[in-house]
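Here the complex is missing a single protein chain, while all its other protein chains stay put.
Labels for the chains are A and B, by order of writing; each one numbers its residues from 1.
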Amino acid sequence: MSGPTRGNGSSPASDGDSGDSSISDDHDVGSGVLNVPRTDGGSEAEGALSEARSAAATLRRRVEARALTLGAAVTALVLLVVFYYPVATVFVDAVFVEGRLTVEPIVSVLTSRFYLVDIFGFTAYQALLSTIASVLLGLPGAWILSRFEFPGRETLRSLTILPFVMPSIMVAIGFVATFGRNGTLNAVLGALGLPPVELLFTIEAIVIAHAFYNAPLVARVTTAAWESVDASAVETARSLGASPTRAFRDVVLPQLLPAVAIGATLTFVFTFASFPIVLALGGFQLATVEVFIYSRIQNLAYAEAAALAVVETAISVGLTYWYLRYEGRNRGSGQGARPQPRQSLWPDSWTAKATGSRVAIIGYGLVVLAVFVGPIASMVLTSLTGPQGLTLDHYLFLLERQQTGASYQVRPLPAIANSLRFGVGTLLVAVPMGVVVAVLTTREFRGRAAIDTLAMAPFAVSGIVVGLGLLRGLVFGVDAFGTRLQVTGAIAVVAAHAVGAYPFVTRNVAPLLGNLDPRLVESARSLGASRVRALVDIELPLVAAGVVAGAAFVFAISIGEFDSTVVLAEGSTSYTMPVAVERYLGRRLGPATAMGCILLAVTSLSFVIIERFGGRYGGRGGF
Amino acid sequence: MKLTLENVRKEYGETVALGRRSDGESRTDGGVTFEVGDGEFFTLVGPSGCGKTTTLRLVAGFDSPSAGIIRFDGRDMRGVPPEDRGVGVVFQNYALFPHLSVAENVAYGLRFSDPPDGAIRDQRVASLLDLVDLSNAGDRDPTELSGGQQQRIALARALAPGPDLLLLDEPMSALDARLRERLRMQIKEIQSTLGITTVYVTHDQEEALAISDRVAVMNDGEVEQIGTPRAVYRHPESRFVAEFVGDNNVFEGTVLDVRPRNAENRTDAAAGSGESPVETKGFGGGSAEPDLAVDVGGVEIRVETSLDVSEGDRVVFCVRPEHMEVRRDENARSDGSNVLDATVVESEFLGDSTRVYLQWRDRELTVRSDDPLDGDVRIDFDAADAHVVERLKK
Partner (left out) sequence: MKRRTFLRTVGVGGVAGVAGCVGGNGDGEETDERATSGNGDDTTGTTTGATESSTPELVVSTYGAFVDAPSTSPGPWLKEAFESEFDATLTYATPDSEINYYIERAMRGADIDADVYVGLNVDMLIRIDEQLDDGLFTAVGDISGQGDVKSGLNFDPDGRIVPYDTSYVSIVYNETFDDGDFVAPETFDGLLESEYAGDLLTQNPTGSATGKSFLLHTIDAKGPDGYLDYWEALQANDVRVLSDWATSYANYEDEEAPMVVSYSTDQVYASQSGEDLAKHQIRFLNDQGYAYPEGMSIFEGADDPELAREFLEFVLRPDVQGEIAQRNVAFPATTTAELPEEFAEYAQAPPEAVTFTYDELRDNVSEWTDAWERQFASK
């Protein structure tokens, strides 16, 4: 009862009244006598107008009272229609063979030395290495982005989203050009008189490519957490005699760990199901389980494909569940009222420590240059290169295709327009979905982690399985009440993107919501706000940083999504930029890379624009 | 507005947060029952975990009772969400909305209902800020204010929509002692000016006694005793209340002898202390009450009680420090019926008096004294000032 006050970022500077002259602080009762009794409606003096108004207000309250329930129901329905039902149509093949219930396919996977040891074992091993690499590569980025001030910092942070939207074929092309035998890296090493490195067709290449995709994820979520560390907590530790290192370990690190943990968990789940970058850079001797799922589905060997996918999903879901239990136990200590000041990248004085950290930053910058800038620059270069050297031919091809392309051909402008439309549409659907799920799963109840895990499952299921499920469940439709119910086209694409993206909102928002003092909502409700009004008026403004950070991922996921889009856009003109990249792949890589560059340019521009808007609205921790 | 709780229980899984915890109760029995009259200032007081905040949360509608009924003016509030209950809540940690200005905080409740006095919103906000003496703070950021100021803003915010019931959950706990005393006076005055039914939760029994019309002492999920501050202080009905409310000396012993006693002495004792007649049932003075001889660790102590006690019963009784008189001189004749020889352990100077901790046999006693004491002392007290709170039949 008399426990310590929960941190809600509103603690006063001191509990004694300050010597604030502008506010009277004597303690006599004010002279103004208030008219107290609350008119509970029904006063005879009220006119018809106010009755009508109160009727409207009553209606609004009734709707609002159920808004959250309604939101949860809609979210559940969307999940059911565009995720659980479609996926079930595939998974059922693992337990129903020729109309008979059987465990044979799953048992045969689990008893196969080849699958269990060689494939699942290797898949987990490379995912673990990739996770470690992503964390190691992401954390220094978070440190620089959150602790230093330099021109272009905001833009740089915006651009960290780019790897999310890179089609894997573009990454493969970029990596070959950068890390290949004749790649840029070896050219630089050669110029420095260093021996060349052989990276391609090794597990290292896979791990670096996975870090390319996922280190920015780790960096983004950690940056947001770092910026939320309250400077006064660090200062308190310092004043108590802690060295900067000690203060970091005791005060900052505990607040970063949950963010690092979510970044690492997601990285593991994503890289566990990685495909086809593994084959593109490693080769078939480094095949992961997803390669086999793809192969079995391609050959319509559904029982085996489904059994593999079920085992794969079980592992990812298990890990997700384990993480969510951890997250539930380790709610952070709340947003800081005052973030730590940033240092200038160019220090005022070159002390040993300042010099050391600047050298470290330069070293990290070189790694970033090689891992991130190298492949992207190579792709840009490829798009500008022909047999006779530099050329704009590939872009001219896109122009020509735009002008003369037939209706059944993929044209660049509709692809750009569709991508942006779906991106915005996905934002409008996924952000509310993610917030609703975050609100529901922030409450303490039995089985919370299980529900949360179910809501996170879209991350844990193979994209190939989801694609096939959407084809079966939505494109072909279901016979119901004598008509065939189908969901395709733009609405289906947006719904599928939203399902694949909303967990990012949930994961960004839920920890912040969990840190909010529940009494804020209770206060609002006792003042007459419905649950949903309290959410909109009080909670969301206070967790805006998380909402904006989640929204950035949502937009990027939608822009980069391929598996579902290509299935649902079938036969319509709903193709997106990644679909166009795939279509333009041919004997020469130029047109596809040109389209890939347009994809990157459009994405960058969108994020820089959104950053200006989101930065104003959401404050720190956003883009 | 009249608030009624009927057999209200709250369980979280297997854990009983409110209601009797012993086995063998049906789920609908053993809950919390009390009534708060219109305009009454009613306080729930008890130690941490006693269920007082749970009770408040059930009344506010933040949680639902596992069993029992809560009524507002007779209306069953089951299923009514907090926003439709017309309650104002003030929390210990203020819970001001940090992204809204002070005025916006106060005005927040007016987004959902019109000001009760027909005023326009800005006027209402201004008059409430005025009421809590923070007229100039409207544009400030709540985090810039001191704790006491924030708490007054929280009060103004809770009152703005004109609630029928004001719920205060440990509103002073985060404040320093001096500020606490000033603020509680202010709250009490505002409450009586507005005549609003108020339920106040605190773990501070002194605060409870100072501010309330009536208090309910809670322990371990149950209400131990309800009464005016004076009744609860003077006539605790359980050992817990005796020990929790105010300083007290509690003894336990076996009844050696029961003697009838004339009414005259009893009346004298009550009149002599200048107290008004007690209202708690079973203590209507005047009737002949038995005089007990109780063996407390080998010492015989005389105790008056109206309870039905027989020889051989075990009884628990208490004597307030202020009813124990200290004799410096060991040979001085004692006026009271009981004399104890004890040793001073420590003295605390309180300003108007001194609280003295004594060692008597294997227990500690507390007495009041005008002067600092040390060494061995003799204390005495009248049998009428000993109050039996529990008896265990032989």
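Couple of notes before you dig in:
Operating definition for what follows: a residue touches a chain if its C-beta (ideal position, glycine included) is under 8 Å from a C-beta of that chain, and two chains touch if they have at least 3 such contacts.
As the structure is a prediction and not an experimental result, all values here were calculated from the model.
Judged over the whole assembly, touch between the missing chain and the shown ones holds for A.
Only one residue in the set A:G183, A:P375, A:G550 or A:G596 touches the chain that does not appear here, and it is A:G183. Among A:W143, A:F164, A:Y395 or A:Y502, only A:F164 touches the chain left out of the display. Residues touching the missing chain, restricted to chain A, are 114, 118-119, 164, 166-169, 172-173, 176-177, 180-183, 200-201, 213-214, 270, 273-276, 278-280, 283-285, 287, 290-292, 294-295, 298-301, 386-388, 397, 401, 406, 408-410, 462-464, 467-468, 471-472, 476-477, 484, 557, 560-563, 566-567, 570-571, 578, 582-592 (touch as defined at the top).
One rule holds in what follows: only the chains that are shown with their structure count from here on.
As a whole-number value, the distance joining the C-alpha centres of chain A and chain B reads 53 Å. Of all the residues in chain B, the ones that touch chain A in their complex are 13, 47-50, 52-53, 60-62, 81-89, 91-99, 108-109, 111-114, 116-119, 127-128, 130-137, 140, 142-150, 154, 157-164, 167, 170, 173-176, 179, 182-183, 185-186, 189-190, 193-196, 201, 203. Those residues of chain A lying in contact with chain B across their complex are 1-3, 5-6, 8-18, 20, 22-40, 61, 65, 337, 446, 517, 519-520, 522-531, 533, 537-538, 541-542.
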